[in-house]
Each structure stands twice: as structure tokens, then as C-alpha cells.
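Here's the structure we're looking at; comments come further down.
For this depiction, one protein chain was excluded, whereas all remaining protein chains were kept in their positions.
Think of it as A, B, C, D and E in the order they're written, each chain with its own count starting at 1.
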Amino acid sequence: MATTHLMTDAEVDANPQVKVVFDDIRATRGSDFVNNIWRALAADPPGLKRTWETVKSVMAVPGEIDPKTREMIYIAVSVANGCSYCVHSHTAAAKAKGMTNQEHGELMQIVALAASTNHLVTALQVPVDPEFDVK
Amino acid sequence: MATTHLMTDAEVDANPQVKVVFDDIRATRGSDFVNNIWRALAADPPGLKRTWETVKSVMAVPGEIDPKTREMIYIAVSVANGCSYCVHSHTAAAKAKGMTNQEHGELMQIVALAASTNHLVTALQVPVDPEFDVK
Amino acid sequence: MATTHLMTDAEVDANPQVKVVFDDIRATRGSDFVNNIWRALAADPPGLKRTWETVKSVMAVPGEIDPKTREMIYIAVSVANGCSYCVHSHTAAAKAKGMTNQEHGELMQIVALAASTNHLVTALQVPVDPEFDVK
Amino acid sequence: MATTHLMTDAEVDANPQVKVVFDDIRATRGSDFVNNIWRALAADPPGLKRTWETVKSVMAVPGEIDPKTREMIYIAVSVANGCSYCVHSHTAAAKAKGMTNQEHGELMQIVALAASTNHLVTALQVPVDPEFDVK
Amino acid sequence: MATTHLMTDAEVDANPQVKVVFDDIRATRGSDFVNNIWRALAADPPGLKRTWETVKSVMAVPGEIDPKTREMIYIAVSVANGCSYCVHSHTAAAKAKGMTNQEHGELMQIVALAASTNHLVTALQVPVDPEFDVK
Partner (left out) sequence: MATTHLMTDAEVDANPQVKVVFDDIRATRGSDFVNNIWRALAADPPGLKRTWETVKSVMAVPGEIDPKTREMIYIAVSVANGCSYCVHSHTAAAKAKGMTNQEHGELMQIVALAASTNHLVTALQVPVDPEFDVK
């Protein structure tokens, strides 16, 4: 259960500030499906708009990192932050953008390895080697 | 300052269980430089061996995810887990494997965006859409 | 499902060490409703007592930070620690103490912004400016 | 040591995309001092611009939560995320906006209490009470 | 719902790479029950094998820390990392290895105390005493 109301399509249609964002989500993604995060954010239209514009700008504008890899990095952060919803939504997105089962398996192993060495290094309080310094 | 002694090269040379791992690190990487995490782990030779073998297997064996991207995913996890040493060492590794400044900037923005939506979703306790279910 | 039994009212009534705490929770809050965290802690009466006394002392004793703001700070920490139950219970408490939808929306945006800059700063390993030092 | 170069004022002056953001930071804050996070972000001008505009919008636009409280919430999130730089910079900001020593002490106790119950609840896997549901 | 398919016993029997690991899990534990983490990992046989061999080596090989205490440490880490499944499975394992209700209660209080001082220390940015240095 959410800590806020999830806005229905009927409520969206009655709220012009929200509707313009939902229309843009649907147009950008070429799909009528709008997932729950946007319905939860809709109670705060300026927050909804800011979040969507950042998502669109960071994830949908062409750059050097390809869209599939962006989703895989998103999964990695979401796992480490323990966000169940985000893991679900970005795993689905990564698969939709071409992530194979083999890539998913490799991603899992990299995330698990990083977590283990992150904890080892923190436990041992390993000092940063001067060789890693950026001049 | 570390919570354990960092083993020096002289001490490594006097410890056959450790030396065989350090020799393999140097051979695998084609470099004499062995960074501090291995010197900290060396106090526990079985732990050193297990950690290195997992790193070698997960990061150095060819797979579908290229080596540069593996390091970028490693950075993402290490940031979310707040491991300063790991962020330094894997940022250096990613650059050594070809990460451009543009890619680094994009990675930063994806990590920052994921963190913000991770927190929003947790704060709003957004329920997982049934569309994301794996049958 | 919990990893411990949730104590029922009948069981509480039969356990004097637990009953005295439950009675104080009800008296302090002016309500018969005792939520699940206390029923889970009740298996360890000294831990139950210590936790309740700290909650009462930190959250219910008058101070400079008003009760509504205390709950909003509690939400912020609980989100960053990924505690679903705590987010639910303290969002309900903040609303009961007067948090408006507008304030909730602003809180969400501050939490999301902080999370994103927390991750950026950790990723870039930004050194603390000497201007921030406490002499 | 940072994982990126911290841009100096001379370098900022030579980079129009960065200079316009730094000028706005100085004008908005009414101070010449620009702290290190902005100098670290400057290597990626679009990321610098996006981050600053979000900070300005979320933290500097008038709303229902007063500026001092916003900084205190920022501290709470930064502590839970383990961001040393952010704790330093936002503690300085909260003090500059009027946080008293008494308020700082109360904030510390709320953060510490929230952390302890966050962990208890996760350890006991306490189920959310239906009373906390948002219809 | 998982982000991957949970392999059934029939599917395991048809997959020799997976079957050999499941057979070893059953033999090592002296039980036919194989819990869901292994069914989720089975989609990636090399990852399944690596994870199981590390678990077997770290948790099942005799050492100085007794098996019950190992499970209690595992719980502590899993709580701090917010892993619901892991808290459930290792609480069950600790009980199976003899953890009493009294020990569980003490563990809860240590975890809660550590969390609160972890947050206090991070909030106050307490510098490490030179007395704690390892020469």
C-alpha cells in the first residue's frame, strides 16, 4: 500500500497540470501505459514535472552510453539502495531495451562482487592508494 | 588509517600463500602495482584467495558486458554503498579501460537520478505494477 | 510475515512487564490503538521498555523542534534507510500532527534532491571545503 | 582527493557554459564563495546546470517548509546516506539559517532514534498495520 | 514477485549444471528443501555455482566462530542492508542452530544501538581517535 493516493486516468484527465505530463510520458514512450510512480507523484504536480523532465533528459536524450546500459546502471544503483519497485521497473525496461539473460546474469555477479568488496574495504578501512589520485 | 596491517612486498615474499595470489594479480594485470585492498586482505590468506578468484572470474573473464561497462557498474554500486576507496579504484580502472569524460558525466547523472527516484518511490511506497511481473 | 510473534492484547494482559509499557503507550497517546512494532518488540520486555522510553523522550517531550517537523525528519531518515514500515507509520503520524499535502510534496522533493547530491558527491569524492570547519 | 578535477575560478571564467551557472550561484546566494561540489560538477556543464537548477528550485523557492527546516531534513537524509561532504555543507547551511545548538542536539536524537527503530523493524520484519493505509 | 523465474525441481532435473549444485546443497544440508534464492540464481549456472561454493566455504567449513554466531552476524549485515528475504532466511537458520529468544532479543538491541551511534557519529563527523590506529 502506498503512502499517497495513486491518481487514476479519470483524475489525471481532470487535472491539466498533471495531464500535460502524462501526455508527454505517453508520447515519449509511444505507449498508453503509465506506471505507478507517476500516479503517486501526481499529487504534487511541480514535483511530478521536475522528476519526469529529469528522467526524460537523463534517460531518453542520446549520449555516449546506450539506452540498455543506462537501465543496467539504474538497476545497480536501485539494488544497492534497496528499492524494490525500482528494481522491478528498470529490470523490465532493460529487458525491453535488449538485455539478454546472459547480460542479466553477468550484471548480478558484478553487483554482488562490488557489494562484497565494498563491505570488505569499509571493514578494513583501506586507505586510498596515491596512484588513484586525479591531479 | 586501516583497521589491519597493510602487507609490504617484503612480507608478501616471505608468505608463500600470499605470494602466489600477488603473483597472479601481477600476471593477470600485466603490472607490478598491487593496490592496498590486496595488502589489507593478505592477513587472511584464504579470504585473499577467495576474493581475488572471484574478482578475476567476474571482471576478467570475457562475457557479454564489456570490461569498461563492468567498471562503470562497479562504480555505481560502490557509490550507492558509500565506499570511498572503491569509487576511487574503479573510477581509475574505468578510465584505464577507456571511459571518456562524457561517459563519466552521463554515469554521474544516471546514478544521481536513480538515487532520487529510489528515495521518492520508497517515500511514497509505490506498489509494483503487475505489468512488471515475470511469469 | 514477521520474524517474531506479534503479541496479542490477551497475551499482553497476561505479561505484567509488557502490560506496563502498553498501558503507558496508550496513556501517552490517548488512544487504545497500539501498532505492530510494539507487539513485535514485546517478546523482549527490556528491549521493549528501552525503545519506548527513548521514543517517548525524544518524540514526546517538548523542545525547540515542533512535533510535526520531528515526524517529517523521522520520515526522511526512514526513507534513506529503506524502512517501509517506518515510512508508513511516520507518514501517518506526520499527517495526524498536521502535515499538509503541500508539505508532504516539498518533503519528497528535498529528500529526492538530497539523495541525488549525496550520490554525486560520493561519486566525485568532493573534498570538504575548509569554510565548513567547526573551530 | 576527488575523482575529478575541481575547476578553479580562472578555468570557470574561460568556460561560458560553466560561468553562467557560477554567476547564478553567486547572485542567488549573495556571496562570492562557491563550494567544491560545484567545482567538481563543472566538468559536465549540462549536469552542473541541471543539479543547480534543481537545488535552486527545491531549496530556494518559497514554500510551506521554512529554509532552516529544509536544511535540517537535508542533513537527516545525508547522514542516513553516509555523505560526509553533504553533512558538513548542510550543517553549515542550517546554522547560517538559524539552527540553534539546541535544535542541532534534538535533530541528532531524532536521527539516532529513527535509525534504531528502522533497524529493529527491519530485523523483526514488522508488517504494516492496516490503519496506516491511504485509501 | 521475482524479477526472474524461480526454477522448479522438474526444471532443475533437466539441467545438469544446475542439478549438480542442487544435489550438493541437499547433501550438505541433509535436507530436501532448497529455498528460493537458489531457484532464482539457477538461471545463471556459473553464478549459482560461485555463490553456493562461497556460502559453503564461508558458512559450513569449521572455524573459530561457531555456526550460530555466523548466522547472527549474517542477520546483522542483512538488517543494515535492508534485505527482507535474507533477514527471514538467516533468522530461521540461526534458530535452527540454537539461537534462543533471549539471544535474539540481545541481538536486536545491539543492532539497534549500533545503528543509532552509526548515525550520530556520521552526523557529528567524529574524527577517529589516534588510539584506534593499527600500527
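Methods note: a contact is a pair of C-beta atoms (placed from the backbone, for glycine too) under 8 Å apart; a residue touches a chain by one contact, two chains touch by 3 or more.
Here the structure is a predicted model, which means the values were calculated and not measured.
*Asks:* Let's see if you follow the contact definition: name the visible chains touching the chain that is missing.
*Replies:* If we consider the entire complex, the absent chain touches A, B, C, D, E.
*Asks:* Per the definition of touch given earlier, which of E:12, E:25 or E:41 contacts the omitted chain?
*Replies:* Reading the full complex, the residue touching the unseen chain is E:41.
*Asks:* For subunit E, enumerate the residues touching the unshown chain of the complex.
*Replies:* Within subunit E, the residues touching the omitted chain are 1-4, 6, 33, 35-37, 40-41, 51, 54-55, 58-59, 63-65, 69-70, 72-74, 76-86, 88-92, 100, 102-103, 106-107, 109-111, 113-129, 131-132.
*Asks:* Footprint of the hidden chain on subunit A, which residues?
*Replies:* Given the touch definition above, subunit A has residues 75, 79-80, 82, 84, 87-88, 107-108, 111-120, 122-125 touching the missing chain.
*Asks:* May I ask you to list the residues on subunit C that touch the chain which is not drawn?
*Replies:* 1-5, 50, 54, 57, 128, 132-135
The working rule: only the chains that are shown with their structure count from here on.
*Asks:* Strictly by the touch rule at the top, which chains does subunit B share as contacts with subunit C?
*Replies:* The common neighbours are A, D, E.
*Asks:* Specify, for the interface formed by the sequence copies subunit D and subunit E, whether it is same or different in terms of residue numbers shared by both sides, with half as the dividing line.
*Replies:* Same: when the shared numbers are divided by all numbers used, the fraction is over half.
*Asks:* What whole-Å value do you get for the distance between subunit C and subunit D if each is reduced to the mean of its CA atoms?
*Replies:* Using C-alpha averages as centres, the distance is 21 Å.
*Asks:* Indicate the whole-number Å distance between the mean C-alpha point of subunit C and the mean C-alpha point of subunit E.
*Replies:* Using C-alpha averages as centres, the distance is 27 Å.
*Asks:* Indicate the residues of subunit A shared as contacts by at least two other chains.
*Replies:* Subunit A, residues with two or more chain partners: 1-4, 41, 50-51, 54, 77, 81-83, 88, 91, 102, 109, 119, 128, 132.
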